[in-house]
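Structure record follows, encoded as structure tokens.
Note that this complex is displayed minus one protein chain, with the remaining chains in position.
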Amino acid sequence: MIRTFRKAFMLSTFLVAAIAAPVLAGGPDPNGVATAEANPSAPLNFAWTLIAGFLVFFMQAGFAMVEVGFSRKKNAVAVLTKNYMDALIGGLAFWAFGFAFMFGGSALASGLEQGNSLIGFSGFLLAGNAYDVTTMELWFFQMVFAATAATIVSGAVAERTKVTAYLAYSFLISAIVYPIYGHWVWGGGWLATLPFGAGARDFAGSGVVHAVGGFVALAGAAMVGPRLGKFKPDGTPNAIPGHNLTFAALGTFILFFGWFGFNPGSTLAATDLRISVIAVNTFLAGAAASVAGVYYSLLKNGLIDLPLTLNAGLAGLVGITAGCAYVPSWAAVIIGIVAALVMIWALGFVERTLKVDDVVGAVSVHGFGGLWGLLAVGIFADGTYGGVSGLIVGETGQIIAQLIDIVTVVAWSLGMGFLVFWVLKKTMGIRASRTEEIKGLDITEHGIEAYPSAEQAEVA
Amino acid sequence: MIRTFRKAFMLSTFLVAAIAAPVLAGGPDPNGVATAEANPSAPLNFAWTLIAGFLVFFMQAGFAMVEVGFSRKKNAVAVLTKNYMDALIGGLAFWAFGFAFMFGGSALASGLEQGNSLIGFSGFLLAGNAYDVTTMELWFFQMVFAATAATIVSGAVAERTKVTAYLAYSFLISAIVYPIYGHWVWGGGWLATLPFGAGARDFAGSGVVHAVGGFVALAGAAMVGPRLGKFKPDGTPNAIPGHNLTFAALGTFILFFGWFGFNPGSTLAATDLRISVIAVNTFLAGAAASVAGVYYSLLKNGLIDLPLTLNAGLAGLVGITAGCAYVPSWAAVIIGIVAALVMIWALGFVERTLKVDDVVGAVSVHGFGGLWGLLAVGIFADGTYGGVSGLIVGETGQIIAQLIDIVTVVAWSLGMGFLVFWVLKKTMGIRASRTEEIKGLDITEHGIEAYPSAEQAEVA
Partner (left out) sequence: MIRTFRKAFMLSTFLVAAIAAPVLAGGPDPNGVATAEANPSAPLNFAWTLIAGFLVFFMQAGFAMVEVGFSRKKNAVAVLTKNYMDALIGGLAFWAFGFAFMFGGSALASGLEQGNSLIGFSGFLLAGNAYDVTTMELWFFQMVFAATAATIVSGAVAERTKVTAYLAYSFLISAIVYPIYGHWVWGGGWLATLPFGAGARDFAGSGVVHAVGGFVALAGAAMVGPRLGKFKPDGTPNAIPGHNLTFAALGTFILFFGWFGFNPGSTLAATDLRISVIAVNTFLAGAAASVAGVYYSLLKNGLIDLPLTLNAGLAGLVGITAGCAYVPSWAAVIIGIVAALVMIWALGFVERTLKVDDVVGAVSVHGFGGLWGLLAVGIFADGTYGGVSGLIVGETGQIIAQLIDIVTVVAWSLGMGFLVFWVLKKTMGIRASRTEEIKGLDITEHGIEAYPSAEQAEVA
């Protein structure tokens, strides 16, 4: 019955699009001639924002490779399917609903007139006045960010979550959970307008994207429960190695590459030359965090732990995401190093204290790394950009706004995360059966192996 | 003797280049100073077009990964070699001949003055007046498109085609087959100037690139015959699984990413702000098609079929390629869904009705997906861009032009495809021997395995 309901729901969404939208068609500038005339900088800024958005889209390949590499061979198809589909379902959900909830009322472009400080409500389906080149440009860039938040969760809940439940989750996070909090920070909502410092500031989304993804992931991984065999009877964890570190390393390179769209692209304008500083800070934080990971593992047990080093690098990138535009380069190095250490601490906290099984470390990298990123703005912003000044230049207001943001993002993401996964658990069920999990989800949910043996593949 | 002839032919091409070109050297603006002065938008549009072209070039990696993943391990080196070389040989062929046949007479840039509505004949070797920055920019972008058409075929004929024949095919499609049809649509030829609607319109090449590649692939796969064991004695097909779905998924991500160069880049100008609409439509079609693939397989047998889902996504991208600039976003969703269904239908049609063995589904994805894309322009173009209006706004002329284009591209591509592969069959031979096919082409044609075992690799 639930399945029927879900299908009816999906179907009705598309029917609404097909029938209502043409009636509403016709934004102010669907082909861009007027916009280009009115604003000679528009072409360059469109090109910059779209290309950056393409790079962010490509991060989906990075997430897929990292997550498949850190998972076992018997669940590779399941991981790939979830990673491929969450971005696409998330994007469609963001088209139908999420974008309107997030940017309605922001007045950032045509068709986004209606909303309040809690939620927006115009721009659905990019129809009507939203059929405009500027609105489309904004949508594209924001959509790839929504899709990034969605995909963070898949790694945490990998290897034991039902694929149908995961697809439903993808729709809900991108339609509701991500956009509403996003509205508060980027859509002109209450966090952006806090009366401390410059209001909560999160330049490219340490909080909006990464902490939301990371704490929804924590809720999801807790609700779905640990993999069979992850914890010993006495509660101590077993390490369950993945199956292919080359894929994991490739994925990390792709993510690092895509981050250069994520952070510098978030100016939405190449006429804002701060893009060079942002690119430099992004690199330095990721690099310094990776070095911290290398030397941490080398000091601890004399070996360099590659998975930890890759995750350290990603944590550094998450950590600099909020502050990339606001801090000087030496601070980026420190932010990266601290992000690595925070992530390493969080790995133990999640696994040993909370007893939550997070297959790839997504909660630690994106969740806790994201919180550190928000905090770092309040410390290291040097006042040279965007009117954001932190402790290092003697301002104390900004860090208050950042702390409020931190509490909010944790509460919202955990709360909504538990709610979403609870609803899914009660309706569709979220956990694969014991038999399915032991056999692997590839055979049981997809009817195929990722790497068929030569024997299977021989027919002649 | 044929081999000698072929070598002599290749050699003479390069000699012509080396000797004749310097004599002819000196286009109107080889360093771009005059062009930049005359047109202040040129620098941005060059940057946009070149970067988009780089992304399209990267699609070659996507094709290689999809095709190697969907093939058996014993033919992996053969697949990789063909994918790597077809783009490069195709590019050289397009440099020597194809570009001149396709854009001669278009007057789109310096050195392209001569041609008629059937074929062009100036711009060979980018020599003489074609040594100009604008001509070079156009060549680069068009070359990566030609290379894409060329590479589509490799997947269909994989696992049993002689590599030398395939390299000769790569030269011929890029030198002759692709450019002549391309001239009719993009070079100012007769299809572009049909007296129906705005003439046949194919914005980024559902027909020019994908249908040409797909139907040449159909001819090639038919001529080379099915793999040993593909069809049972009663004619029903066996499934022959590939060896690595992670590579196939990675390849699909790369292709999706590259498509954002393919479609939005086809404006050749960032000053045309419709690029944002194109990017949005491209994403939505690919996403909706993937969702259609997921739910189709889920409804059919309760499992999510990842290979089918990946191919569905690609079909959606192929389907939106012709209309990406002309349709509203709700139509992109519909085009994507229909493209997925057309592709799924075609898979059965090709394999069960035509009894053709297409290893990766290239004919269904690119061939039939491409035809649907051409047709969709005639249905969904909303008149907001380029003066192209379809049935949804009450215009019936456009769909006539599109239908003529559809018939033409099928006839030309199948006809020339059969001719090319027939000539190759009669001269060089196109089919690996039974023994080679059973052992795998990697050992027999390349003398190496893709994944040498640890034992082989140990020498000490």
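Chains: A and B, in written order; residue numbering restarts at 1 for each.
Quick note on the criterion: a contact is a pair of C-beta atoms (placed from the backbone, for glycine too) under 8 Å apart; a residue touches a chain by one contact, two chains touch by 3 or more.
Note that the coordinates shown come from a computational prediction; the quantities given were computed from them, not determined experimentally.
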Checklist line | Residue of B:102, B:119 or B:143 touching the missing chain in the full complex | finding: B:143
Notebook entry, point to check: Can you list where chain B touches the absent chain?
Noted result: 7, 10, 14, 17-18, 21-22, 25, 29-33, 35-36, 42-44, 46-47, 50-51, 53-54, 57-58, 60-61, 64-65, 68, 76-77, 80-81, 83-85, 87-89, 91-92, 95, 125-127, 131, 133-134, 136-137, 139-140, 143, 163-164, 167, 244, 247, 445-452, 454, 456-460
Next item on the list: Considering the whole complex rather than only what is displayed, give the residues of chain A touching the chain that is not shown.
Entry: 41, 44, 47-48, 51, 55, 72-74, 227-230, 238, 240-246, 249-250, 252-254, 256-257, 260-261, 264, 269-277, 279-280, 283-284, 286-288, 290-291, 294-295, 298, 301, 303-307, 309-310, 313, 328-330, 333-334, 337, 382, 384-385, 392, 438
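Please note the rule applied: only the chains that are shown with their structure count from here on.
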Checklist line | For chain A paired with chain B, centre-to-centre distance based on mean C-alpha positions, whole Å | finding: 33
